[in-house]
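And then subunit A:
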Amino acid sequence: MSKVYIALQDNDLSRYIVEAIEDDNPDATVIHMPAMIRIENEGHLVVKRETVEEKLGRDWDVQELHLNLITLGGHVDEDDDQLSLTWNT
Partner candidate 1 sequence: MAAKKLNLKDKYRLLTRDLDWEFSYQDRKEAFPYEEFEGIKITDWSKWEDPFRLTMDSYWKYQAEKEKKLYAIFDAFSQNNGHLNVTDPRYINALKIFLTGVSPLEYQAFQGFAHTGRQFGGVGARVACQMQSIDELRHVQTQIHAMSHYNKFFDGLQEWPHMHDRVWYLSVPKSFFNDARSAGPFEFMVAIGFSFEYVLTNLLFVPFMSGAAHNGDMATVTFGFSAQSDEARHMTLGLEVIKFLLEQHEDNVPIVQKWIDKWFWRGTRLLTIVAMMMDYMLPNKVMSWKEAWEVYFEEAGGALFKDLARYGIRMPKYADIIEKEKEHISHQAWWTFYTHGHAAGFHTWIPTDQELDWLSEKYPDTFDKYYRPRWELAKEMEAKGERFYTKALPQLCTTCQIPMLFTEMDDPTLTAYRSSDYQDNKYHFCSDGCKDIFDDEPEKYIQSWLPVHQIFQGNCGGPGVEEILSEYYRMNLGADNMDMKDSPDEKRWNAWKGVA
Partner candidate 2 sequence: MTIEIKTATLEPVRNTFAHIERRFGDKPATRYQEATYDVQSETNFHYKPLWQPEFELNDSRRTAVIMEDWYAFKDPRQFYYGTYVQQRARMQEVAENSYAFFEKRNLAASLGEDVREKVIRYLIPLRHVEHTANLNNLYGTANGYGTAMTQALLFDGMDRLGNAQYLSRIGLILDGNTGDSLSEAKACWMSDPVWQGVRALCEETLVTKDWFELFVAQDVVIDTLVYDLFFNQFDQWLVAHGGQDIAMLTEFMQEWSKEVTRWSDSVLKTAVASEANKVLISGWADKWRGKAAEALSPVAKEMLNGEALEQALSVLDKRLKKAGLEQ
């Protein structure tokens, strides 16, 4: 199977996003690298706005992800409520 992944800058805001991702994707692996946090999962990964808002304690737009994003792998689907990554294999 193929892994999808997302890498975020290692800063204060990202920590909350990573927490949210871990909640919504319990099988995902989180790897800490210099200045970067990389999260991998088999086939599918989702970032949910509601969960991030819960962790952050404020309103959050899915598009704000652009401020923390480093790179990603997989087919992207983005709307008001989530951003997901998928490989079709």
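Basis for inclusion: all candidates are chains of the complex that A comes from, given by their letters.
The definition used in the following text is that a residue touches a chain if its C-beta (ideal position, glycine included) is under 8 Å from a C-beta of that chain, and two chains touch if they have at least 3 such contacts; residues count from 1.
As the structure is a prediction and not an experimental result, all values here were calculated from the model.
Novice: For subunit A, which of 1 or 2 is the touching one in this complex?
Specialist: 1
Novice: Which of the residues in subunit A end up touching candidate 1 in this complex?
Specialist: 2-3, 7, 9, 34-36, 62-64, 66-73, 75-80, 87-89
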